[in-house]
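Have a look at the structure that comes next, please.
Not every chain of the complex is shown here; the ones you see sit where they belong.
The chains carry the letters A and B, assigned in the order they are written, with residues numbered from 1 in each.
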C-alpha cells in the first residue's frame, strides 16, 4: 500500500494538499514545517502548492490501494465527497484534521484526530507520526471533525475559565505565578492553565509572553465555536458555557482581538 | 517546634479540629481517615470530636513555638481571628483547607492549600504529607482560601464544559469512550475530563460509575461558587462563565441533585 497524504496549506484555510510517496501539496505556514518533518524521516517529496494543479495531480497520482489522508480544514461535506471519490478509485481515504499551530508543526508535536476505516489507521500512524505526537483514532470518516468541534469548545471554555480564575485571584491579591502553580497542582488544572498560561509574565514561549502574537487566533476560535453552536442546535444539545464562550469570542473580534491568540481573553477581561 | 494540626470534622461543615503531637480534633467523614493516616506514620494521637471541649483543650494545649494548622472549612474571618490569637500565644498558625473528598482522605491523596508564614511551611509539609499528596504554599494567611475559591470556580467551569462537550459529542454520534480519550490527548484535557469523567460507563471508581454518589456534592459546589461570586463582586472582576456555572449548580440543587456529586451536571444536561 502506497502511503499518500494531503495536508493543509495553512491551518486557517480550507487548503487542499497531498503527500504521496513522492508528493506533498500545500506549503503554507503550517504545511511547510510539516513537509520538512516528513523529509527528515526519509520520505522523498514532490511538493505542490497551487490549488488547480493540486487537484489535477491528485487524480493522476492516486493509485489503487493508495492511502490518502486529508489534514486540511475543509468543509465536512467536501471531506465526505472526497472519501467517496477516492473509494471509487480503489484507494483508502482518511480524514485527519490537525491542531497545534505553527510552533507544534515545527517541533513535530501536532495533534491529528483521525477518521476512516480502522484497518488503515496503522499505516496512517506511520506517516502522521513524523509530524505529530498525538494521533487519535475517532471512528468513521466524519467523527474526527465532530471530535475536534467538541474538543475546541471545551478548550475555549477552559481557557476563559482559566482567565477568569487568574483575573479573580489577582484581584484578590494573589501572586499570579503562585496561583498558576496552585491551580495546576489541584483540580482546576487544564491544558490552558498548565501549558498555555494566558497571564503575561507567568510562562515563557507562549503567546501571552509575546503580546498574544502567534498561536490560535480569536477569529478562528469564534469560527470553531460557531460550528459547535450549529451542531448543538441541530442535535438539540444544551451548551450553556459553550454558547457563552462563542458569544465572548464573537464580541472580542471587532474590538482589536481578531488576530490575537485566543488566550488574549485574559486581557479582554482585565483591560 | 512542636507540630500541631487542626483538621475538619467533615469537609462540608465549618468544623474546628486540631492535631497536635498527641491531639487530633474532628472525626467526621473526612477527619477519621485523616487521623488514621497520621497514626500510620507514627504520630500518637489523642482524639477529640466535640466542639466546646475542642476549643478548651485547644487553648490548654497550645504552647509557645507550636505549629497550629487549621484544615476545617471555616469562615475566613474566623481563620484570621484564630491566627491572631495563636500568635499572641507565641505559636505559629497556618491555614490549610483541604480538598479531595472522602476517597482521597482514605488514600492519603488529599490536596492542601497552605497559607501562613513561609518559614513554617517545611514543618507543615511533614505533617500534611501523611495525609495528602499535593501541598501547595499560597502566601500569607488568607491567600489559601482565595486560591481555593479560584480553583473551585475553574473546576466547576471545566466540569460543566466537559459535560457539555461529551453530551454534544454523543449527540453527534461519537462513542463516549473514544471521545473522552480524544479530549484527554488534546487541548481540551482537564482534570474533570481526565480523572473524574462525568459520563457513566467511561471510567470505573468515579462518582459517575455509581449514580453520582460520593465525591463533591452539588450543594457544596454551589456554595463555593457563591464565595467566588461574592469575591468577584467585591473586586469588580468579571466572571462570565463562573457566574453562569454558579447559577447552574444553584438551579440543580432543588431538582434532586443536591446530594449528588457535582459531575452529575452531565445527567442534568442530558436527562
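Please note the rule applied: a residue touches a chain if its C-beta (ideal position, glycine included) is under 8 Å from a C-beta of that chain, and two chains touch if they have at least 3 such contacts.
The structure presented is a predicted model; accordingly, all values stated were derived computationally and were not measured.
Chemist: Note that 2 identical chains are shown, then give how many the whole complex contains.
Modeler: 4
Keep in mind that, in the parts below, only the chains that are shown with their structure count from here on.
Chemist: Averaged over CA atoms, how far is the centre of subunit A from the centre of subunit B? Could you give it in whole Å?
Modeler: 35
Chemist: Where on subunit B is subunit A touching in the complex?
Modeler: Touch residues, subunit B against subunit A: 99, 111, 113, 134, 136-139, 143, 146-147, 149-155, 157-158, 160-162, 164-169, 171-175, 178-179, 181-183, 185-193, 196, 228, 231-232, 235-242, 244-245, 248, 269.
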